[in-house]
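Okay, here's the structure, questions in a sec.
Note that this complex is displayed minus one protein chain, with the remaining chains in position.
Labels run A, B and C following the written order; every chain starts at residue 1.
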Amino acid sequence: MPSNMELRRISATPSPATGVRTAPTVAKMIDTTTCIGCKACEVACQEWNDLFNADIALEAPSEFGSYQTMPDLTANFWNLIRFNEHVEKRPDGSEKFHWLMAKDQCMHCEDPGCLKACPAPGAIVQYTNGVVDFQQEHCIGCEYCVTGCPFDIPRLSKKTKKVYKCTLCTDRLAYGLEPACIKACPTGCLQFGTKEHLVQIANARVEQLKHNGYEKAAIYDPPGVGGTGVIYVLGLGDQPELYGLPNDPHVPWTVSVWKHALKPIGSLLMIGALLGTIIHYVRYGRNEAPGMRKVDREEV
Amino acid sequence: MAVSRREFLKISTAGGVGIVAFGFDLAPAYAVVRELKIERTTETRSICPYCAVSCGVIIHTLGDKSKNVTGTTVVHVEGDPDHPVNRGTLCPKGITLKHDIVNNTRLTKPMYRASGSDHWEEKSWDWMIDTIAQRMKKTRDDTFIEKNAAGQTVNQCPGMAIVGGCTDNNEVNYLLVKWLRSLGVLYTDNQARL
Amino acid sequence: MSQEVMTQSQLATLAREKEDLAVDGLIVRHTAAVRLTHWLVAIFFFLSLFTGFVIFTPFFAGWASVFGGGPMVRTLHPWFALGFTIAILYLYRYWKMKMKKEAGDEEWKDNFGPYIRYESELQNVGKYNAGQKIYFWAVFWGAIAFLASGIVMWFPTVFPYFLRTISYWLHEITFVAFVIGIIYHIYMSTTAMPGTFRAMTRGTVTKDWAKWHHPRWYREVTGEKK
Partner (left out) sequence: MTNNWVDIKNADVILVMGGNPAENHPCGFKWAIEAKKTRNAKLICVDPRFNRTAAVSDQFVQIRSGTDIAFLAGVMNYMLTNNRIHKEYVANYTNAPFLIKEGLLLPGDNDGLFSGFDPQKRAYDKSTWAYEMGTDNFVKVDMTLEDPRCVFQLMKKHYSRYTAEMVASICGCSKEDFLKAAEMISSTYAPEKAGTIMYALGWTHHSSAVQNIRAAASMQLLLGNVGRPGGGVNALRGHSNIQGATDMNQTHTLPGYLKMPKPEWQSLKEFIDATTPKKLRPNSMNYWENTDKFMVSMLKAFWGSAATTENDFAYSWLPKMDRDYSWVYIYDGAYNGIVKGVFSFGMNPVGNGPHSKKMVQALSRLDWLVVAENFETETASFWKAPKEYDPPAAAQIKTEVFMLPAANFAEKDGVFTNSSRWLQWKWKVVDPPGDAKADQEIIGRLVLKLRELYNKEGGKLPDPVVKMAWNYSNPVSPNLEEVAKEVNGKVLEDFTDEKTKVDYKKGQQVPGYAVLRADGKTLSGNWLHSGYYTEAGNLAMRRNPVDDSGGLGAYHNWAFNWPANRRIMYNRASADLNGKPWDPKRPGIWWNGEKWVGDVPDYKPDYKPEEMIGPFIMNPEGVGKLYAVEMNEGPFPEHYEPYETPVDNPLHPKVSSNPVTKLFKTKMDVYGTRDKFPIVCTTFRLTEHFHYWTKHEAILNQLQQEFFVEIPEELAKEKGIKHGDRVKVSSARGSVEGKAMVTKRIRPLKVAGQTVWQIGFPIHWGYAGKSVGPLANTLTPTALDPNSSTPEYKAFLVSLDKA
């Protein structure tokens, strides 16, 4: 196991993860203001991970009315550019037309909802560099992660009954290469590096945008999930939903309560019930009908 | 044997426990990162054939060029990080070049359609070259104009047109222009004009 | 044929068809069909329980290999649960009428403390006391809850998001309740109340057992007056 890919968290495993080495948290920056929607990242991902399958591709219904490749991510299509024609009402009353393009893929959250919801031990892991990865050989196909994910990213494959998502090219990272989509991005709107370095670049870009007609430009790094391994620079920073991004994503409280409250209390109750029977038995013994005592039983 | 209820109970609980014991605890094998698929491939530098940015690409082929590795074994195409223009990036067409090289609809056999026929026939290369050369010679000889109406030597062969070459390299284009001009062909063009 | 001559096998055949009749010192409590259904419910319940436990907590992750690995557990669990639900419906068909609220139930419930301390001598206890009725209806409605939330969890992407979260909770709470319920159910029907288990295996109980535990039912069956 290459060193920087040690584990920081493992799904449904009470024992702590093995990662003791510290690795810088890597991240991907998506500058939607310089994305030209060319879809090189979509097919670079398919090409590197050998995901393309002609017959499945034909099944995917074409998303009509826009240049978007397909309506949603699938198990064979791990990142998708979402196109949105939006007319912005400027403060001075004029209208400015925007053709918003945003790359949608796993956000590699700092506190992944999928990993928290996953019941299968070892199916979802988080490496010490922050990348969240699915281990299909442990996945039992229960799709809890789909509910746990605040961004609705994991997809179950009909064929293998396992879930798949962007892995930020862990195999390339393990060998010191950058993810395939980021290397391919023609305009450099995708950048790879350590999180804090990318946050600096994103901040600088946001400052520049503020002077170029995007007053509300902002970085999208939602604290609700402890910050994400994928940060966006949004031109219309106050309306992330225009880019298909949830406004304030966080690990659903239902999942946290379910995992942190319900499960332990449930287990306690069950063990309690077991103890209850033993105590009752010791305390009260058996409730035998008068005629059935041992002496009576001989003749039955 | 008549199993009294006590025995029945013992067997079932013991069995149950047995199951648990029998179900040995498969500790989850820790995360295994996928093998890097281009670790052992042979890398060759080439240029993407599509637009005129001419991005540098690295084409990975399986095998170490030993003799018995034949056939198109391109496994992956990636941008050439050293190329000053694309610096490793590629557009969607470039990044999927493998599908252009290894493609089940690539033409692999010379095909001939006879005059008036409704289907292709497979022919040998030699037959094709002979027949094409004869057609070209016949058309050149039939339509060749040595002197025009005003008596000027023009050496034109208007009956033939040779077009093409924008996806061909310079050297082939040079051979083509040298050949077609020596045949006297004037009807020539390529995508540069379209 | 007189009652004495009846052999054990004849008794068993008799117990297969009819209930609530005294036969040579024993009273038939459950017909074969009821018993079979009960055990079907039990088997499916435990299969669902064990496969469910694997998904519920990593402590039982080891059991997954008993059922052929994690994915197989996830695949089998819904089908076992479906079997459980169908068997429950049959059980419901048998006992729906018998589990109605009766006169003695209120009194039994008030007397619950002494009952578990084996000090109650209530006379007005029918074939099924209030606790059993409550337990039956709890199991029935629990099965419905399991089915509803189970279907949503089986095909989560088909259902809206909030429905999924509710189902996970409902399934979990019902599961905990069921486990508690089954522990006491087994405890009481085997060790705590000797002579009970045979009702579900052979279908008959001794007269003493009936008189002690279900006096009114005993009087109705045997016709004796106390």
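As a working rule, contacts are C-beta pairs under 8 Å (C-beta built on N, C-alpha and C of every residue); 3 or more make two chains touch, one makes a residue touch a chain.
Note that the structure is a prediction, hence the values are computed from the model and not measured.
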* So which shown chains sit in contact with the chain we cannot see? -> A, B
* Asked: Which one touches the absent chain: A:160, A:187, A:203 or A:247?
  -> A:187
* For subunit A, the residues touching the chain missing from this view -> 33-40, 42-43, 46-47, 52, 54, 57-58, 60, 62, 64-67, 69-70, 85, 87, 97-99, 101, 186-189, 205, 208, 211-213
* Residue numbers in subunit B that touch the chain omitted from display -> 44-56, 59, 61, 70-74, 79, 82-87, 89-94, 96-97, 99-101, 103, 105-118, 120, 125, 128-137, 139-144, 146, 148, 150, 152-194
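As a convention for this text, only the chains that are shown with their structure count from here on.
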* Structure fact -> Cα centroid separation, subunit A vs subunit C, in Å, comes to 42
* Structure fact -> Cα centre of subunit A to Cα centre of subunit B, whole Å, reads 36
* Asked: Which subunit B residues sit where two or more other chains touch them?
  -> 28
* **Overlap residues in subunit C, where contacts from two or more other chains coincide** => 61, 64
* **Parts of subunit C lying in touch with subunit A, wherever the complex brings them together** => 55-59, 61, 64, 70-71, 73-75, 116-118, 153, 156-157, 161, 164-166, 168-169, 172-173, 175-176, 179-180, 183-184, 187, 191-195, 206-209, 211-213
* Asked: Which positions of subunit B touch subunit A when the two form their complex?
  -> 28-37, 39, 76-79, 81, 86, 88-92, 94-96, 98-99
* **List of subunit A residues in touch with subunit B within their complex** => 1-2, 5, 7, 10, 13, 18, 38-40, 42-44, 47-48, 50, 52, 121-122, 125, 127, 133, 135, 137-138, 170-172, 174-175, 177, 180, 183-186, 188
